[in-house]
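Removed: one protein chain of the complex. Kept in place: all other protein chains.
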């Protein structure tokens, strides 16, 4: 789509098809809780995940990646150093990265580190309402707030993705997985609004397709992966609800 | 229920309803193997889990929690220090905590650390038969041995929960998840026997409801989460078997 145009369900279908054709590598500096779920999510949409946080190896892994996701869950000193090294590598190479300031509302140290990272220029910052209220709108990085409705940017021209299902909030890691999927989409689409809207439409529609096949949050988490693998243009054109404010 | 009375299936239904209404925060110092499974279990019964073991952040997270679970699986030096700091925070605040001495029968260092923690006054110590034989009955903390039958306390007045399914032993982490659920129940019920019996009845009945919907241990682990989410008063009153020795 032309840079600056509003993303549509067709945009989402096109960017998803590109992810599946190009198979971008996504390196994840990710909390230990949801590493497998996130890796599975990136894989089934068509990307290739890697996960190490080792300080000695991070430069090699970040150097091979097409996009990076930095997730602050279960943060410790070694992962903090690894994050800074990985960000330096991808910034130097001009590759996109997304910051997910998980639980920055729980710990002042984590919030301070999130602000330190924002100063380094993430392509996108994604969090829930409590996290994004503290992150604010100052500094670089497209802001995305996910929840019952996902909001990209703010003010006039903001984009809303009105897909999803309430069980997403009952499966640990759907937000983290979504961050990884956004990174995969950023790797193949330079317009951050288009990449983010596409990724959020794909995860939101997949959730809607998964819910009626599930008995509760446990089977929903599994059916969500199945749906992310099966989803395509037809499902996106019929289900995606990408809205925007009037200019 | 009155302090000191025997817990019944109605107790379990009442405490579960309170967890769902009050949404207690449970911080988990938890082995990396089963973090997501435990977080999912706490979430679907109605609690809000957090998982960091970082030394710098643990005081902030423990301070926000309503209960703490300390699990000794995949223990390392940093987590050991984080555990001691978290226990100090919750003890100071008078909040409940549960110790799960995973595999203390494998390593003398781990058993020694378990005894060091017991001296700090856990509300509950929960383990399997091999672990609890080594833990013994000296020192503070209500003792719970889980297995085919779960036993709370010992001697006259001991309570037995006779629910569950053999597949629980074939899914890594059901014991750890149960520890997290007990912590959520302790956060809203000051009588430790009532909280523990209620949590064990909920997990045991959920397992019984999940098994006939499953093809094996893999699908059982998923159906168990679905059942923990769906279970309520009706299922507990008809299925929970909470027995006690005669006084």
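Labels A and B are assigned to the chains in the order they are written; within every chain, residues are numbered from 1.
The definition used in the following text is that a contact is a pair of C-beta atoms (placed from the backbone, for glycine too) under 8 Å apart; a residue touches a chain by one contact, two chains touch by 3 or more.
Here the structure is a predicted model, which means the values were calculated and not measured.
Screening A:51, A:134 or A:237 for touch with the missing chain picks out A:51. In the full complex, subunit A touches the hidden chain at residues 32, 35-36, 39-40, 43-44, 49-57, 60-61, 64, 78, 213, 221-230.
Contact between subunit B and the unshown chain involves residues 31-34, 36-37, 73-77, 103, 106-110, 170-173, 214-219, 221-222.
Assume only the chains that are shown with their structure count from here on.
Per-chain CA centroids place subunit A at a distance of 33 Å from subunit B.
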